[in-house]
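Apart from one protein chain that is not included, each protein chain of the complex appears where it belongs.
Residue numbering begins at 1 within each chain, and the chains themselves are lettered A and B in the order written.
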Amino acid sequence: MQLPDAEKAFDSLAKKIQADANKDFTLVGIHTGGVWLAERLHQALGIKQPLGTLDVAFYRDDFDKIGLHPQVKPSEIPFAVEGAHILLVDDVLQTGRTIRAAINELFDYGRPASISFAALVDRGGRELPIAAQYTGIMLELPADKMLELKCGKNGKLSFHLYDKSLPE
Amino acid sequence: MKIHIKNGRLIDPKNGIDAVQDIFIAKGKIVAIGAAPDEFQASRVIDAQSLVVCPGLVDLSVRLREPGLEYMATLESEMAAAVAGGVTSIACPPDTDPPLDEPGLVEMLKHRAKSLHQAHVYPIGALTQGLKGERLTEMAELNDAGCVVFGQSDGLLPNLRVLMQAMLYASTFGFSVWLRPQEITLTGDGVAHDGEVATRLGLLTVPVCAETIAIGNIILLTKETGVRVHLCRISSAEGLAMIRTARQQGLPITCDVSINHLHLSDMDIGFFDSNCHLMPPLRSSSDRDALRHGLLDGTIGAICSDHAPVDEDAKLLPFGQSEVGATGVELLLPLTLKWGTEMRLPLLNVLSKITSDPARILGIDAGHLSLGSAADICIFDPDHYWKVTSSAILSQGKNTPFMGMEIPGGVKYTLVNGHIVYEH
Partner (left out) sequence: MINRNPQLDENGVLQHLLTTEGLPASVLLHILDTAESFVGVTERDVKKIPLLRGKSIFNLFFEPSTRTRTTFEIAAKRLSADVFNLNIAVSAQSKGETLLDTVNNLSAMNADMFVVRHAQSGAAHLIAKHVQADIHVINAGDGSHAHPTQALLDMFTIRRYKRDFRNLRVAIIGDILHSRVARSQIHALTTLGVPEVRVIAPKTLLPKMVERLGVHVYHDMAKGLKDIDVLMMLRLQNERMKGANLPSPEEYFKYYGLTPEKLSLARRDAIVMHPGPMNRGVEIDSEVADGKQSVILPQVTFGIAVRMAVMSILAGNQV
């Protein structure tokens, strides 16, 4: 099937955030795709506050099923979470479980004034009451397909589709 | 009962016989070999086609755990195990509880063993009272009660002055002294050979010199006292070399090796396998190879099982706290055959190490198939391989480093004094 252009989706997402940028956002990207996006947004939107990154591996709810993720990266939150307006960024929004884990982790750093959420793609299939304030594109996909964002050597973003049953 | 064993391959090391010949038994004795005596009416005929018929085995170290240690094994269980292994004469170390240091205890053991009508039991009398290494036992009295030789418990040699006196006293009566050479001050709480494996595993060690220093002392005391000495279960190449030299000088010293040390090295401890917690400890592979050759050149006179059944709980402990020893009386024949096959030796030579040679060391009339001698016989299938499992072993001790291995030599019949005491 024809996948949408990830770069166009990013432009669309960046515009929507910019249009609403009356608040002093602090960006936090979720490993791995969300971090690429957050870095791009950080530049594109000219945000001064340093960028945060989260690896939600320690907060996932499927530890008992799949164990610890083989490559956990350190979370880095180089600013005070207490009282901050945080914009979480991730590539694909589906069940909402990753965002649940990310919000929980953020609260272990302090009490933010607000958290909003930007997703490059919303593919539906929610299992938790979670919504994105900013969405690049909406996409309908069969449930057995996995959508992944990749970042080329030149920094160019692209989408890839896999069968869920197959190992990546 | 008259028994006719026919078509078997008769191997009798003492008489140098290896031929297919029939054997005829009456009144507990061998009455003919080859042709049947006149008017011989067998009440039982055993067809030994493709089987080996050899003297019942003589095992120089079997712990029956009686008296006193019945939680590990009983006389009944271990005597049954012995004949299942083709063993018809066994020497038992004195380290029972109480030790075999009084004629009454020895008589009791002999009596109990005899009533089971299985293998002949030859208790090794305690050399010192309570095996404490301080006062001599009544060796002559003990001899009357049935002790043929005298020894100490494992690794507990008396101080040199007492040892010299004990040797002198034993030599007065012509008794031989059996000792496992180990210098206790160098042993301490050691549980493993002082080599790479113990270094890796962080186990306390027993250095080779604990054995060689004791052997050196014993050799010098043998010279001094003239007593006949048998060194039990030597473990090191260096110790072996010392014994070889002493024998070349004409000293009356013999020694044996256990089935464990003949086949295993400290590498077999693996990840703390407590079945390999043995004394002396399993040493390096070069020590093992030297022992295998020491048997060939005759420096080592016999192979023994060093049978030491241990209850299961006592092995389910960290290596250093686990009980020492391995069950083995049923593995003596298979592991001797395995050694012989690996060394490409004729069966005649191989079987001498567990029949005629140990009988001579123990000083008993056994281990041969001469006309008129007691019909102690082992009949086995040399080509039958079997797997060592808890259920395959009759001994109450299921502890052996060979558990799970396939070994050759299935005993089919064991006869003691012309009675079939085991049949498989």
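Points worth noting:
Note that in this section a residue touches a chain if its C-beta (ideal position, glycine included) is under 8 Å from a C-beta of that chain, and two chains touch if they have at least 3 such contacts.
Worth saying up front: this structure is predicted, and the values here are computed from it rather than measured.
Within the whole complex, the absent chain has one touching residue among A:3, A:72 or A:131, and that is A:72.
The hidden chain makes contact, of the residues B:174, B:270 or B:346, with B:270. From the set B:97, B:134 or B:196, the residue in touch with the chain omitted from the display is B:196, counting the whole complex. Remark: the omitted chain is touched by one listed residue; of A:25, A:59, A:117 or A:134 this is A:59. Of the candidate positions B:313, B:342 or B:383, contact with the hidden chain is made by B:313. Residues 55, 57-59, 63, 66-68, 70-77, 104-105, 107-110 are the ones on chain A that touch the missing chain. Within the entire complex, the positions of chain B that touch the omitted partner chain are 194-196, 198-203, 205, 207, 267-268, 270-273, 313, 316-321, 401, 404-405.
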